[in-house]
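Every protein chain except one is present and positioned as in the full complex.
What follows is subunit A.
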Amino acid sequence: MAGLPKRIIKETERLMADPAPGITATPHDDNLRYFDVTIAGPDGSPFAAGNFRLELFLPEEYPMAPPKVRFLTKIYHPNIDKLGRICLDILKDKWSPALQIRTVLLSIQALLSSPNPDDPLATDVAKHYKEDEKDAQRVSQEWTQLYAK
């Protein structure tokens, strides 16, 4: 791989030196484009007190192309399927090179606070959330306690 672009080096340095609250991102030693990420479940959401692990990869075209992010921890969320893929517009068509790793992870954290069942990825979970939100939140909470310790 060619030398790491300065932008990635700068972003990594900032993430390590000044991490966003509730978010950590650590690059792999053998591949500085691959990050181990943890996001703390936002307070007031069914995912509170959970500690969710994610993987983040910066493709060769970054920052012209969005980073690839995926949940590794199981999560009961209408916009995250059972493979951990995330339905988030800025990770797809709404990507802008002005965004960065930090903003992407903050967006994901915000997505945990406000699930959007109208744009679902996990249709069964979205259905559950639409029909009985209380019960769906209870399941989310159970999964958080079960898997996101």
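Things to note:
Keep in mind that, in the parts below, a residue touches a chain if its C-beta (ideal position, glycine included) is under 8 Å from a C-beta of that chain, and two chains touch if they have at least 3 such contacts; residues count from 1.
Here is the rule we go by: contacts and distances are computed from a predicted model.
Looking at the choices "Putative tRNA (cytidine(32)/guanosine(34)-2'-O)-methyltransferase", "WD40 repeat-like protein", "RING-type domain-containing protein" or "Transcription initiation factor TFIID subunit 8", the name in the UniProt record of the chain not drawn here is "RING-type domain-containing protein".
Taking the complete complex into account, residues 5-7, 10-11, 61, 63-65, 94-100 of subunit A touch the chain not shown.
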